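Every protein chain except one is present and positioned as in the full complex.
Letters are used for the chains, namely A, B, C, D and E, taken in the order the chains are written, and counting of residues starts over at 1 for each.
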Amino acid sequence: MSAADFSRTPWVDVAERIERGALAVLAIGACEQHGAHLPLTTDTDMAHGVGRRLADDLDALLLPPITYGDAWTASAYPGTISISPRTLQAMIEDIGHELLRMGVQGLIIVNGHFGNREPMLLAARRLTTAGLPVCHLDYPGLERLAGDICESAPAGPGFYHADEVETAIMLAIAPDSVDIARAEPSYPQFPPTFGSEPMQFRDFNPSGVFGDPRPATRDKGEALIAGILGESLKLVAAWRARHGI
Amino acid sequence: MSAADFSRTPWVDVAERIERGALAVLAIGACEQHGAHLPLTTDTDMAHGVGRRLADDLDALLLPPITYGDAWTASAYPGTISISPRTLQAMIEDIGHELLRMGVQGLIIVNGHFGNREPMLLAARRLTTAGLPVCHLDYPGLERLAGDICESAPAGPGFYHADEVETAIMLAIAPDSVDIARAEPSYPQFPPTFGSEPMQFRDFNPSGVFGDPRPATRDKGEALIAGILGESLKLVAAWRARHGI
Amino acid sequence: MSAADFSRTPWVDVAERIERGALAVLAIGACEQHGAHLPLTTDTDMAHGVGRRLADDLDALLLPPITYGDAWTASAYPGTISISPRTLQAMIEDIGHELLRMGVQGLIIVNGHFGNREPMLLAARRLTTAGLPVCHLDYPGLERLAGDICESAPAGPGFYHADEVETAIMLAIAPDSVDIARAEPSYPQFPPTFGSEPMQFRDFNPSGVFGDPRPATRDKGEALIAGILGESLKLVAAWRARHGI
Amino acid sequence: MSAADFSRTPWVDVAERIERGALAVLAIGACEQHGAHLPLTTDTDMAHGVGRRLADDLDALLLPPITYGDAWTASAYPGTISISPRTLQAMIEDIGHELLRMGVQGLIIVNGHFGNREPMLLAARRLTTAGLPVCHLDYPGLERLAGDICESAPAGPGFYHADEVETAIMLAIAPDSVDIARAEPSYPQFPPTFGSEPMQFRDFNPSGVFGDPRPATRDKGEALIAGILGESLKLVAAWRARHGI
Amino acid sequence: MSAADFSRTPWVDVAERIERGALAVLAIGACEQHGAHLPLTTDTDMAHGVGRRLADDLDALLLPPITYGDAWTASAYPGTISISPRTLQAMIEDIGHELLRMGVQGLIIVNGHFGNREPMLLAARRLTTAGLPVCHLDYPGLERLAGDICESAPAGPGFYHADEVETAIMLAIAPDSVDIARAEPSYPQFPPTFGSEPMQFRDFNPSGVFGDPRPATRDKGEALIAGILGESLKLVAAWRARHGI
Partner (left out) sequence: MSAADFSRTPWVDVAERIERGALAVLAIGACEQHGAHLPLTTDTDMAHGVGRRLADDLDALLLPPITYGDAWTASAYPGTISISPRTLQAMIEDIGHELLRMGVQGLIIVNGHFGNREPMLLAARRLTTAGLPVCHLDYPGLERLAGDICESAPAGPGFYHADEVETAIMLAIAPDSVDIARAEPSYPQFPPTFGSEPMQFRDFNPSGVFGDPRPATRDKGEALIAGILGESLKLVAAWRARHGI
């Protein structure tokens, strides 16, 4: 089985698939700093890479990714381009309404960036209410997988950014975009009010790396992706069963 | 010279370029039917491809493309995913405000889809007023170039969609996405009220092709791109002179 | 036949017409500079004047005109009052929803100002989707008619502003508002980036006239209007046929 | 002294007046049923007529009137076209911001329709805060004047609609639009919850007339206008004194 | 009979009442200055107090009050916290849509603050159109009751703010919040343009009291409330009859 990747597929083939019954996969990324060794598109690359494998496994439509997200906390690093949560939500809703109109059975969102979570949830609510089942995935199982597979400790619980986890996945998905020679560890001291007030991360972390990317390898990346895919497929199966799709 | 392609560039390099003075290039595409031989991402691929070459020539920042546009007129072809003009305008404005904040000197928009034109103009107005000069390009010179380089006639004056022009450019930019064997001509009869009322193109053009894509070649595509680039660089030079950037 | 001009008609007569089946005509104008010899309401006067004749021919309802439009490019000339495209779109949509509610069969918009085009198109989309057929007219055939009837050249292709064309039509519609003694020609040099960046016209055209208004006569104005009406009626007939109204 | 009526005035004359210091007068009307003897534009005609005399007295700029208002309570009478209060507020604010930009010293709004009152107040707040003093007039003194000048009783306290008051003023301002032969009295029974729930007036008043229009004369209309003008000028003088304009 | 006060009632009891058929009562207040002797929550306290008695009489659901309103005219007194009319309207509409969804038969709004009137009316319109009958009450009969029961004159016709009326009602509803020892009369001179331009009340009334609160007593407060309740119940009965609820 393989996805109908919209970047390679003409509309007539999509039309045919939809007639037979089809799911769509949409990656949501960001344009956000990821240290000196990963590109600004890291979150989009990762989410679209995972989305592609998921779409392959599901024989689903692979939509073009949304390439910008809400990256406000990283706005102080030049290169980060954050869009407002309202804009992101509108884009997801617009896309979902089109899928509904054309007869797609359900939408699976692969979210590659923490800041997108809430706009995604709100769009999912509206679309589900409108009649399009939506399953949203935030790299399910990642915390356990990172503990099992990676050597370095995260900078905070469940906090993976430009570290071993993300660097490994990028080595598996977009190796040419990784400049491992520039990878440097950084374990910043989080301010005591972290999580209790709006905060620019650059104020306490000049490099933008959270953790230690150096032990990352392509194999670890493949293992992480495989684990995420496994968890994702289980969730998708349960979601399909609930909706009979 | 070469662009700082955000899909390959870490933030620290972007920061350094901005300090020296930098322009940004943003492609705006669409997810829209392009007949049976071109993928749904054609407009994004073309605009980002042209944008990349322009950014190379200008030593500019190459932003991630906006992958969805206002493709309402093609909504009846499954696979087309149209976002509202308001959403598109918001996304461009959000991006522009971030560029302004980080010190980029000006924004060049390469628009790959006719339906994006108005939201783009309105965003450009707001951003220019806010202090970010914006130059927006709709493949300048294309009508003359198409007349000089292509063999087939367009389906209407200045109307190029899934035809020789677009197929040739795609052969130059994303040849693996073109299935030339499926290329078929189509010269639809436009309804008499075309342009005077909202209209779904599928009502009078079942294939989605407007013109004859068959004579397209990669060389013609390269010639078209070279011509567009030449015109674009002239416009950009005049724009820079007006703003002293 | 004659229009039911809302400025002369009580509601009971409108109600009666609607019961028999009625179309409505809405002019959209602007409050915008038109040189030293034409009033600020020129675009409204012209559109409502043409709309009145059209409504007479069609035995239609003649709605009050919208007296403000998006005239951003002329904002630097004192007296121009530009409203945002969003406000204009909202007003057209509000009006259309009322027409739909009261049972009007279709709406014909006569647009008198270039900057209104996009909000009008977007409103037309929404209203058509909501069930009210909308036909929007931008002085159809004007380019050919101007070439046939007028002596002076336009300042740019299809660009008619405070020139022979508009002055002639105003002499036919609102002669007391024209001060032909103050008419002066002006053929401004358009900046090289015209059309590729937001631009205040006053920066390159101090008088506000584009072309040469001096040869304008009332007879030419009547001929222009007659030609526009002829083209409009053909379009309206085709539109009615498409919608069976 | 006389107004600079925008329907007769070119921008250059407006520019000159603004340089010397100028106020603007804006009438807000409605497209609303006014019985069988008055046209749908009655509120606009009246407000613009009063506005014109006020602008003459003040040597002010007379802007094009806003021709639609919030007439929701009359929506059930075909011909009434009500716009949302949000649209109306946006239009007033857009106009005010343009006046501020071009250097007008203050805005006087002549409101001809009760339903417009709140959007007008909210727009006035925003504009005043933004730096443009706004004086809004709802036919000041009308209740006393109606009691002094008119013979018939109003349908309710301070409630004048298609009655002797409005008919008289229309006879003074737009006599050709009045069909006095069709004037019929109507003193509807107001439902007990009138004012305590949203209500379509047509439910309890089939004709649309509130009161008795028959005794209206042009002379009474002139007297009413003169009285309103006198009160208005006093208020405007106090407002100018408060703002030093 | 007694209200189902949401601050004391679990959802299961509300569910049961709704199944038998239930009305809801919603108080809308404000956070606004009320002189030196009344708390900032006066309007909320009063409206919720009256609402509670009304809900008791009607055996209705007593919703949590909306604790902020549009108090723009009092913004210059520190402590006043005014929300925009748009926010208030949205909150009322959101609440109403939930009531409609859960099967409540009608909504009675008890408004405690003049500035809330218009957003309340607009929300009521939308909700009524959506299928939820709404009855909105502004202390009906108060003007007559105040004349009958109170000794002091109001600062203006129908203008009761921190005066004998409001102080008396607060003495009946929230006596511990009243510091009668600090009550001082204030009969400010209203500016001549009062009602004709946006105005901060503090500019002409430093204390915030309008009238003379000193003669207020709890008994007068109870009498005022009883009168308001009587009028309210009559209106509610008529409203229920109109809607068959």
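To be clear about the criterion, a residue touches a chain if its C-beta (ideal position, glycine included) is under 8 Å from a C-beta of that chain, and two chains touch if they have at least 3 such contacts.
Just so it is clear, the structure is predicted and the values come from calculations on it, not from any experiment.
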*asked:* Counting the whole assembly, list the visible chains that the omitted chain makes contact with.
replied: A, E
*Hidden partner chain, touching residue among A:15, A:76, A:180 or A:235*: A:235
*Just name the one of A:175, A:191, A:206 or A:230 that touches the chain not displayed here.*
A:191
_Sole contact to the chain not displayed, among A:51, A:96, A:133 or A:227_ = A:133
*Residue in contact with the excluded chain [from E:94, E:203 or E:219]*: E:94
_Need a quick check: the contact residues on chain A for the chain that isn't drawn._
72, 85, 118, 121-122, 124-125, 128-129, 133-137, 140, 191-193, 196-198, 234-235, 238-239, 242
_Touching the absent chain: which residues on chain E qualify?_
6-12, 14-15, 18, 31, 33-41, 44-45, 63-68, 75, 77-84, 86-87, 90-91, 94-95, 98-99, 101-103, 174, 176-177, 179, 182, 208
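The definition used in the following text is that only the chains that are shown with their structure count from here on.
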*Assembly fragments, chain B aside and the remaining chains unmoved*: A | C, D, E
*Which neighbours does chain A have in common with chain C?*
B
*Rounded to the nearest 5 degrees, what is the angle of the rotation that puts chain D onto chain E, matching CA atoms?*
180
*Taking all residue numbers at the chain B/chain C interface, are over half used by both copies (same) or under half (different)?*
same
*How far is the middle of chain B from the middle of chain C, if each middle is the mean of its Cα atoms, in Å?*
31
_Centre distance in Å when chain C and chain E are each reduced to the mean of their C-alpha atoms_ = 49
*Got the chain A residues that touch at least 2 other chains?*
none
*Name the touching chain pairs, please: which are they?*
A-B, B-C, C-D, D-E
